[in-house]
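I'd like to ask some things about the structure below.
Missing here: one protein chain of the complex. Every other protein chain is in place.
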Amino acid sequence: MAAMVSIRVNGVEMSVAADVSVAAALLNAGHTMFRRSVTGAARGPVCGMGTCFECRVTIDGEPGRRSCLEPVREGMRVTIDA
Amino acid sequence: MAVIGGGPAGIAAAAVAAGLGRSVVLLDASPRPGGQIWRHRDRGTLPVGARDWLGRLEASDATVLSGANVVDVAPGFRLGADVQGRAVTVAAGAVVLATGAQELFLPFPGWTLPGVVGVGGAQALLKAGMDVRGKRVAIAGTGPLLLPVAAALARAGADLRMVAEQAPPREVRRFAASLWRTPARLVQAALYRSAFATVRYRWGTWVKRVSERDGALLVTWTTGRSTWAEPADLLCTAAGLVPCTELARLLGCELSGEAVVVDHEQQTSVPGLYAAGEPTGNTGMEAALIEGAIAGFAAAGQGAGARALWPSRARHRDFSRRASEAFRLRPELRARAEPDTIVCRCEDVTLASIAPGWSVREAKLATRAGMGSCQGRVCGPALRHLLGTSADTVRVPVVPTPLGVLAGLTAQRDDSRGAS
Partner (left out) sequence: MTSRPDAIIVGAGIVGAACAYYLSRGGLRVTVFDEGFAGGGTTAAGMGHIVVMDDSEAQFALTSWSQRLLDDLLPAMPRAAEYERCGTLWVAEDDEQLDAARGKRTYYRDRGVETELLDARQLGEAEPQLRPGLAGGLRVPADGVVYPPAVTRWLLDQAIHLGATVREGVAVEGVAPRAVLTGAGRLEADCIINAAGAGAPRLTPGLPIVPRKGHLVITDRAPGFSRHQVIELGYLRSAHTMSAASVAFNVQPRITGQLLVGSSRELVGWDASLNRDVLGRMLERACSFMPGLAALPALRTWTGFRPATPDKLPLIGAWPSVDGLWIAAGHEGLGITTALGTGSMLTDLILGRPPAIDPAPYAADRVMAEAH
């Protein structure tokens, strides 16, 4: 069993594998939409490598972080669009 | 010497130059070195060759900065990096650009739906821990990259439904036949194929459109003659790779098409600036290793070491050329976007709002296309393929950077200048 960490996504606590990216953790938790586009359409990760900026979320209060490049950390607070 | 990018090309350049006694710093945006192909969480899962190179890099005296986005290179090779929210500057005598490639995404109706990801994108997400067990997955793309991605998804437990190669069967067959020149690649391809042996693998097939139905994707496939729809949870689709040349363009390197022009020693048109791997248009891990090593030798002033590698580089260039001919994009892929299809995903700009004759700057000022976070990384190459639009000017920061970090980068420059 891999080590786990706990993160909060929109206030909801969840336990995720310690060695995954924030994007992978969100997808595995069933979130396919990470953000709303400027016209309000649902968007999720595309490139997985930092190019497309579709996976942007707010991490510990900092907006615009690319979740595919960001490893999860214990206690991390992630905010995605509703 | 500074190496930008920690894929095979960057690792080879850094390890070789450090081995020759150069003071080397490698900056890579990813959490750990490896680049696209050797992206990993557990090194034990990597092939031996990859582990060897990562070991060589570690054993060398090269300094590795991971999570380091190089966002500026000022004249005189003064690099500015955002290292996990810290402003770090590096002054180098020579620079190797080993920034790799990104996928080419050509717009089609439905391409912006969540669940539609890249081919390499799916692989990258998988390597970062995405769970695909039991998910209905379809792949539509082109070129040698399809096979390893299909194999990886199948091994990870995906319910793989379809692997579609856009190139016509005639071209794929001819390319496969030419692989006898590089038997290792033939074996590799066969191994990949065996990993998803029961899955449909169709040539001359591509995605026409995608919609949403019952909380899943409905993918409309076509061969040009017949068209049908199938459901999927994840559609992995792209139209091949394009070199990442933002830093090269910022520094004013000469480009040929989308690739950076280099000489025998991997040096660009800017003296002291080298490029290796995908940015030069020479695709694949083996080519990246060789070009990286040549750049490492050359930047360290060891021309002889570099020369010994020229013949094998030539073989890989030949392979790249054959691959790009065989997997040329069919015109139908460009014709899929409809007037109301979004082309710029950051700003939600539709195809119809962009006049075909516009320069990229005109399109941008009139529609905001390319003004968003990705700064035209996705819509730029797409518009180039759809409308022939030229590439936009690259500006600092090369990737969006917290304003405070950008301020710190330029302010630190003040200090270093004062000190020198």
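First chain written, first letter: the chains are A and B, and each begins at residue 1.
Definition applied: a contact is a pair of C-beta atoms (placed from the backbone, for glycine too) under 8 Å apart; a residue touches a chain by one contact, two chains touch by 3 or more.
Note that the structure is a prediction, hence the values are computed from the model and not measured.
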Of B:A176, B:L191, B:A335 or B:A366, the one touching the omitted chain in the full complex: B:A366
Residue of B:G129, B:G143 or B:P400 touching the missing chain in the full complex: B:P400
Subunit A residues touching the omitted chain (full complex): 38, 61-64
Interface residues of subunit B (partner: the chain not displayed): 72, 74, 359, 361-362, 365-366, 371-373, 375, 395-397, 400-411, 413-414, 417
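The rule is simple: only the chains that are shown with their structure count from here on.
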Of subunit B, residues touching subunit A in the complex: 29-31, 36, 41-42, 67, 85, 102-103, 105, 112-118, 120-125, 128-131, 244, 345-348, 372-374, 377-378, 399-400, 402
Subunit A residues touching subunit B - in the complex, by the definition given at the top: 17, 19-21, 23-25, 27-28, 32-34, 37-39, 41-54, 56, 62, 64, 68-69, 71
